[in-house]
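Next up is a structure, given as structure tokens.
Missing here is one protein chain; the remaining ones are kept as they sit in the complex.
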Amino acid sequence: MRIDAQSHVPVYLQIAAGLRNAVARGVYRPGEALPSVRALAVELGVNPNTVQRAFESLEGEGLIGARRGRGMFVRDRGPLAAKTRADAALAQSFETAIRSGFAANLSADRIRDLFESVLARLTSLGARK
Amino acid sequence: MLKALLWKDYRLNRMLLIFGAVILFGPYVVVLLAQWRTGLVNASAHVWAESLTSACMLSMGLSLLTICLLSANVFAGERADRSAEFLASLPASRLAVLLAKGIVVIGTITVIAATQWWVVEMLIPWVDPRINPSLNEPLWFILSVSVLIGGAGWGASSVLSSPVGAAGAAMLAPMAVLSVVAGLSWKFGFPPENSLATWCEVVCLLSGLASFVGFSVAYVRRRDA
Partner (left out) sequence: MINEIRVEPAIELINVTKRFGAQTAVDEITLSIPAGTVFGLIGPNGAGKSTTIRMIMGLTRPDAGCVRVLGMDAGRDTHRIKRRIGYVPELHYMYRWMRLGEALRFSAAFYPTWDRRLCETLMDQFSLDARKRIKQLSKGMLAKFALVLALAHRPELLILDEPTSGLDLFAREDFLDGVLRTMCDGSRTVLFSSHTIADVQRLADSVGIINHGRLLVHRPVDELLSTTKTVHAVLADGCLPQSAPLGAIWERVQRREWSVTLTDFTPAKLDQLREQNAVEGVEVADLGLEDVFKAFVLGSTGRC
């Protein structure tokens, strides 16, 4: 996980996204403990409050939960929640891309054509494992 | 805290103090070595007394330099390389800082004065009881001038950022004070000529002490670092 401190995306959202990604890919499995706030803060080089916020955000999504005195652990439905959010994140990316398409005065058909061609190219390249 | 400051001030001025020790005791060592060549026990008391007298004059005169340089460097040295700023960021009370420096400077002056006094009043008469205590007057005169040099250097050092400038002030102070006293005596007849030397000594002593005390008080009460 890398934090881009110059990005316009708030750091805590970057951390949350990184952790969500990790849970979705199975880096952290249900029942396992996440690194402590302190450890993660030192590793990423960020304010521990920011890590705390990221944890709270993921806890709100139901991805992780707090264990008494033992930090955060991944919930059973963590991976599913992560994937759901991944869907939502992808939809958000689409929205951003389509909006910029509209801003560039592209028609809906043109945008759809572009999408299809990119998808086809990536699929044939074997990007989909 | 005072111990740490004393150690620091001693280390800062260590070269100067060693130089001062060499100047202070060197002439006597030279005398000893010279007599040794001609035979320590053989030399007459008169010769001993004369050599010691010359050594003492040299030692006293040169030690003025030590006092001048030491007192000039005591505050201004740290301002010249800005280490005073580091000291200012530490929770050190100004009084403690002042005390440590004061101990080093006044201690040095005391050692010098005590050594010369012992040689003039004790050693030389013991070596040759018949000799006229010819060094008494010069001794007191130089000692009072050294207090003035020390005080002027101390004061200048506490306000200037250049040790060289402070040393200059320390050197000029006795010249200024003595010319004022002499001038007054010549113009107005007071102080009278026969006791001029004593008057000079007193004025030097008092102005030196006043400078020490005055600038020290100003330093402790200063508001900006």
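Each chain gets a letter, A and B, in the order it is written, and its residues are counted from 1.
Convention: a residue touches a chain if its C-beta (ideal position, glycine included) is under 8 Å from a C-beta of that chain, and two chains touch if they have at least 3 such contacts.
Keep in mind it's a predicted model, so treat the numbers as computed, not measured.
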Remark   = Out of B:Ser44, B:Ser93, B:Thr110 or B:Asn136, only one touches the absent chain, namely B:Ser93
Key: Candidate in contact with the missing chain, chosen from A:Pro10, A:Gly26 or A:Gly65   = A:Pro10
Ask   = Which parts of chain B are in contact with the chain that was left out?
value = 1, 3-5, 7-8, 11-12, 81-86, 88-93, 223-225
Ask   = Given the full complex, what residues of chain A touch the hidden partner chain?
value = 3, 5-12, 37-38, 41-42, 44-50, 52-53, 100, 103
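In the analysis below, only the chains that are shown with their structure count from here on.
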Request  = Could you grab the centroid distance between chain A and chain B? Build each centroid from C-alpha atoms only and quote it in angstrom.
outcome  = 76
